[in-house]
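All protein chains but one are shown in place.
Labels for the chains are A, B and C, by order of writing; each one numbers its residues from 1.
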Amino acid sequence: MPARISVAVTDAPVDMAAEIAALGEGRADIGAVATFTGLCRDEGGTLNALRIEHYPGMAEAQIVKVAQDAAARWPLLAVRIVHRHGTIRPGETIVFVGTASAHRRAAFAAADFLMDYLKSRAPFWKKEIAADGTERDWVAAKADDEDALGRWS
Amino acid sequence: MPARISVAVTDAPVDMAAEIAALGEGRADIGAVATFTGLCRDEGGTLNALRIEHYPGMAEAQIVKVAQDAAARWPLLAVRIVHRHGTIRPGETIVFVGTASAHRRAAFAAADFLMDYLKSRAPFWKKEIAADGTERDWVAAKADDEDALGRWS
Amino acid sequence: MRILYFAWVRERVGRGEEEIALPEGVTTVAGLIDHLAGRDEGYAYAFAERDTIRAAIDQELVEHDAPLAGAREIAFFPPMTGG
Partner (left out) sequence: MRILYFAWVRERVGRGEEEIALPEGVTTVAGLIDHLAGRDEGYAYAFAERDTIRAAIDQELVEHDAPLAGAREIAFFPPMTGG
């Protein structure tokens, strides 16, 4: 059975309970669910928000592509990915990745892989808004994040 | 700041959303939350339930010990582990592991490590109950699970 | 000394726990296993595959060569299958 892949790019808060429930809904062949949630940090109280710009259309398409790549590598039953854009406050979810499989190794590896690829391949850009409301600079991409892709080749 | 470690061994169903919410509650320095949920599968409709026996007292103590080991290896902000005992139906959670950190690599690695150690070091034993209600044999430990610990030494 | 049994070790010996007085000369986990295995058929069956039996002293996993001195609670069980 092919993996059930579901992707959303949204400016609305993420309902974690609903996301997790949806991953396993209506089936009893799932033995393992791994999730990753990336959250906005307040950077010691200096950050008011993140503003995330995205490339509509391409963002969804790239995320689906990365999910399909994961499903081709591991025996996944379901993949759910939600990525926010717009203004995100400290404590709120930026990205949610959930993977379901019969066994734990596949679920873990796929979630790890998905996050590495989303970081460097999905068209989103973060700008920091300081506690006083002024715009800081764009968040710089980390060489580490690009290097991380080498783990999967 | 030391990791906030919280462990429960219970015969009650696990509220995943509540567990995940509790991991990040009241703090805005968490950038990454990884979770793993192990679920009871129905084995193609042949399984009615799992019955999980445990060693009260030692079960909690061993899980806390494994969590402390993880917190000594990675810069974790919070660890939450819930393990069920008693009768568990297909689709229900057997084990929940959640890790919170500033960054994703630590959260992922710690959750993976915790599951490997819980599998082979926490005193729980599974017995299968067939669809017709009869007891099957005890689930055998997998050599793979013991071998997996070598990944962390 | 309190002895606990879990999973198929429990089923084979036919009880979950018991109190025993340690016989003279029994000083290690291995020695205690030898002693218990000699009791009857059920105990012999429980401890037949000796290498697969795990032991804990006062709720800490130990090897079979661990000394029993000072122990209050010894547990015997199969390899764990939690998670």
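The rule we apply is simple: a contact is a pair of C-beta atoms (placed from the backbone, for glycine too) under 8 Å apart; a residue touches a chain by one contact, two chains touch by 3 or more.
Computed from a prediction, not measured in an experiment: that's the story for all the values here.
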item: Chains on display which the left-out chain touches in the complete complex; value: A
item: Chain not shown: contacting residue from A:11, A:25, A:53 or A:144; value: A:53
item: Given A:10, A:46 or A:120, the one touching the chain that is not displayed; value: A:120
item: Residue numbers in subunit A that touch the chain omitted from display; value: 38, 52-55, 57-59, 61-62, 83, 94-95, 115, 118-127, 138-141, 145-146
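Going forward, only the chains that are shown with their structure count from here on.
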item: Geometric centre distance via CA averages, subunit B-subunit A, whole Å; value: 23
item: Whole-Å gap separating subunit A and subunit C, where each centre is the average of the chain's CA atoms; value: 48
item: Approximate Å spacing (C-alpha centroids) for the pair subunit B, subunit C; value: 26
item: Contacts with two or more other chains, residues of subunit B listed in rising order; value: 38, 115
item: Multi-partner residues of subunit C (at least 2 other chains); value: none
